[in-house]
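In this view, the complex is presented without one of its protein chains, the others remaining in place.
Chains here go by letter, A, B and C, matching the order in which they are written, and residues are numbered from 1 within each.
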Amino acid sequence: MSEEKHHIVPYRVYVFVLLALLALTFASIGITSIELGEFTVAAALIFACVKTFLVLTYFMHLKYDKKYIVAMVIFVFAIFFAVIVITFLDYLYR
Amino acid sequence: MQKENVANVANYLTYKGKHKGLLGWVLSTDHKRIGLLYLYSIMTMFSVGVLLGLAMKFELLAPGKTIMEAQTYNATFTVHGVIMIFMVVIPGLPAVFGNFLLPIMIGAKDVAFPKLNLLSWWLYVAGVFLVLSAVIFGKGAPDTGWTFYAPYSFKTGTNLLPAIFGAFILGFSSILTGLNFLVTIHRMRCPGMKWSKLPLFVWTLYGTAWIQLLATPVVGITLVLVALERMFGVGVFDPALGGDPILYQHLFWIYSHPAVYIMILPAMGAISEIIPTFSQKMIFGYKAIIASTMAIAFVGYLVWGHHMFTAGMSGTAQYYFSLLTFIVAIPSAIKVFNWISTMYKGSINVQTPLYWAVSFIFVFLIGGLSGLVLGSLAANVHLHDTAFVVAHFHYIVFGGTGFAFFAAAHYWFPKIYGRMYDKGWANAGWLIFFIGFLALYTPMFYLGIMGMPRRYYDYLDDFHGGNILSTFGSWIMVTGLVIIIINLIRSARKGPAAEINPWRGKTLEWTVSSPPSLENFDEIPVIAEDDGPYNYK
Amino acid sequence: MYSPEVTQASNFVQGVDTAFLVILGISFFFLIGLTAVMIYFIYRYNRKRNPVATQIHGSTKLEIIWTVVPFILTMVMFYYGWLGWKPMAKPPKDAMEVTVYGRMWNFSFEYENGKRTDTLYLPKDKPVKLNLVALDVLHSLYIPAFRVKQDMVPNKENNFMWFVPQRVGTYELYCAEYCGLQHSYMYSYVKVMEDSVFQSFIADTTKVVAADIDSPIATGKRVMQNIGCFACHSLDGTKLVGPSFKGIWGAEHTVVTGNETRKVTVDEEYIKQSIFDPNADVVEGFMKGLMVSYQGQLSEDDIANIIEYLKTVQ
Partner (left out) sequence: MEQNAHGAHTHYDAEASKIGMWLFISTELLLFGGLFIVYSIYRYLNADAFHLAGEELNITIGAINTVLLLVSSMTIAMSTSTLQLKKKGATLGLLAVTIIIGLVFLVNKYFEWGTKFEHGIFPGSEHMLNEFSQGEILFFGLYFVMTGLHALHIIVGLIVILFAVVRIQKGTVHENRAALLENAGLYWHLVDLIWIFLFPLFYLIH
């Protein structure tokens, strides 16, 4: 089972990622508490996306995984995104 | 089932494991046994569905009440639709033939997660019982149509909840099968079995599995929302609480359109195996067929709105969905052209499976082309929710998937049971069935064009003629079906022993004994560089 | 059905039928062509005639051809479908407006002057815009001869359809969206008449109503017929979706109010409440939520007439 010996992630990477995630959380609380009008949603979502990216790459080890797994994950998100956009084609232009 | 065996070693049918008798089947993790478990349970449900279909046709024989009340009729088409869609054609080919053949075709001993595979079957059974319990107990069988449209689905007093949870569990079973197949195809191919050497049936299972995985959860959650709405009055789709019924339709079709490709893709895969074998010829355009499979799986995910053209979507959405609906038809066309070209200059061996395959192409063409009519914005306004739609989907779901299922059954039968069926009866059954099919569903096209809405218990006198013809057709067809099934059941027990490779096929399942041994292969095969699934010389 | 002279019943027939026929033509071409080729191959390359197959891997040129040609054809199909559909979305400003109420299981039509009918009366050659109001669940207004259909969605704004009737005559009008028990009985008729006839019809019947005033019983019955009470309530004691009206007046009924069961005597107050707030007291053994309020659709006068009529149903 030689393929089992994969990359061992050092602890400090996890700690840094956690710190970054916490910082992003507080930043998003901060930014949504000021009045940005329409952009509040966008801002909150952008922060959430960055956090998702961090969790996926580091906590979920995508960075160290085979490329086709990464491709699958991207594909799934892309499909979901497409579906949401298409649904909005209806509601935005009603 | 354990008399003279063809192979002298114990095969998967006679093998005795930890458990004896029936338990040895329902607790077996062998993919072949699970395949057969699915076959028997699906055929059982299929018979129930057929009887309900016949009952409906009987009711429609004449205007007014013929044999049942309106409430019964409404429950009948609902249960008929739910059974046929969720319990017969969606699991149909993947769970029966996919389970049986996928590991053998890629040179593996089993699927990646055999226990999960068994769990899928158990979930299937659980789902079936839940739905049936809704029919038998409580305040009457559900009467919403298989689409469960809001807000009627939370107004009706019938016993909807078990049906909804049943459908949810069936969905879960389907997801797990898909997951299992994906991992199997990724990880368990034998040495030398490159992606470019996978049999086309495996490719279609691969595409199907992705749809199962990514579309099914959407309908799952939608049904849960309907259930919560009924149980607790959570406002989600109820217009009285501000919900939007059209959003329900979006969510429902986000699954249920891709689901129609779950039904048809494996059917197309089976046809892509049968045509080359009986033409003794390499498949025409192997890569193009793979590309079209993946294109259908992918684009099919993005066109759901064509079921909602009259629901009141925005104009932009209408254009978009109509346009993409036409585009998703093109890969199907490519497949048809490639199949027919495969026959060109072949050496065609006309046998029962080929009859089924060729008639599949014919009815699939009619079903698909009528789909194009429905995809057109203007024509859809007139034809939506009429008998035309009913004709379209019976032609394609059951002309397509159903015919392919029987094609596959007659093609792989000798491998599965190690015996051969009576070809004369098989051909006769096919002919009667085919004629009955045309008589049953063709009049519905006409009725739809004349404007007869679907889900109609009663109709005006103008529609009488077409309905009579259609009802007669249903009787002819069932005659054919009975012949086919009796022939197969008899042959499975008493038929003459079959050769290892009766049709001279080239895919791996024709290299193992008939019926296959427990582990499929004594030694995992290795595919040579110049070998391939359709390598006829 | 699809011959142009007979069926120019509305301004949309042409567009819809053209789209249909274009696709049908292309379809028949492919269906017949491909089937013929297939059968020919089976005959010509039968094992007996052609014992050895010639191996052909494929042809990129052909693949491109049979991708591009269907693509072009489908775009043609799309174009005609779009062409026929586009005008349906844009009602002319000067259209006559009729409000259509759909409920389980009947339609009622309200004209600009407040008159109500259960059959749709229309003047010829004048654009009409139907404003669709669904009162309980989804329905769909479908007039096959006019090639129009539009779902009626509860609480949806701007839910309409429009067309120009072009031929005098009577046409069927169906509910095309499944809506429960009596879905297949939810149909009515469209009567298209010459403009002059229509005008006098619309004005005339107000007189009829006036003439009826002296007979509240008859008026009550007509109101109930027009608005469709009998889809759910019988007069002969048969239990339909709702309780029968037979002998209802003065009877003692068991109803469920909230969570408690109590007995009530059917009087004016109770009937009125049953019509305006049907779900407050639900008759035992029947479903809550099926009958929806007629508030705003029936006036106090109508109710009074209905009550008079109900007193006579024994």
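One rule holds in what follows: contacts are C-beta pairs under 8 Å (C-beta built on N, C-alpha and C of every residue); 3 or more make two chains touch, one makes a residue touch a chain.
These numbers were taken from a predicted model, which means no experiment stands behind them.
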Where the missing chain makes contact, among the chains that are shown: A, B
Contacting the left-out chain in the complete assembly, out of B:L13, B:V128, B:L213 or B:I334: B:L213
Of B:K139, B:R187 or B:R504, the one touching the omitted chain in the full complex: B:R187
Residues of chain B (touch criterion as defined above) contacting the omitted chain: 29, 103, 108-114, 175, 179-180, 182-183, 186-191, 193, 213-218, 220-222, 225, 228, 232-236, 241-244, 247, 250-251, 254, 519, 524
For chain A, the residues touching the chain missing from this view: 1, 3-4, 8-11, 14-15, 17-18, 21-22, 25-26, 28-29, 32, 40-41, 44-45, 47-48, 51-52, 55-56, 58-61, 65-66, 68-69, 72-73, 76-77, 80, 83-84, 87-88, 91-92
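One rule holds in what follows: only the chains that are shown with their structure count from here on.
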Chain-level touch network, classified as line, ring, star, complete or other: line
Contact-richer chain pair [A-B vs B-C]: B-C
Rounded Å distance between chain B and chain C, as computed from the means of their C-alpha atoms: 33
Residues of chain A engaged with two or more neighbouring chains: 94
List of chain C residues in touch with chain B within their complex: 1-2, 12, 15-16, 18-20, 23-24, 27, 30-31, 34-35, 37-38, 41-42, 45-47, 50-59, 62-63, 66-67, 70-71, 74-75, 77-78, 80-85, 88-89, 136-138, 140, 142, 144-145, 147-151, 153-156, 159, 172, 174-185, 187, 287, 289-290
Complex interface listing, chain B residues touching chain C: 70-71, 74, 143-145, 149, 151-152, 155-157, 239-240, 242, 245-246, 279-282, 284-288, 310-312, 315, 318-319, 322-323, 326-327, 329-330, 333-334, 336-338, 340-341, 343-350, 354, 358, 361-362, 365-366, 369-370, 372-373, 375-382, 384-386, 449-451, 453-460, 536-537
Footprint of chain B on chain A - complex, ascending: 76, 79, 82-83, 86-87, 89-94
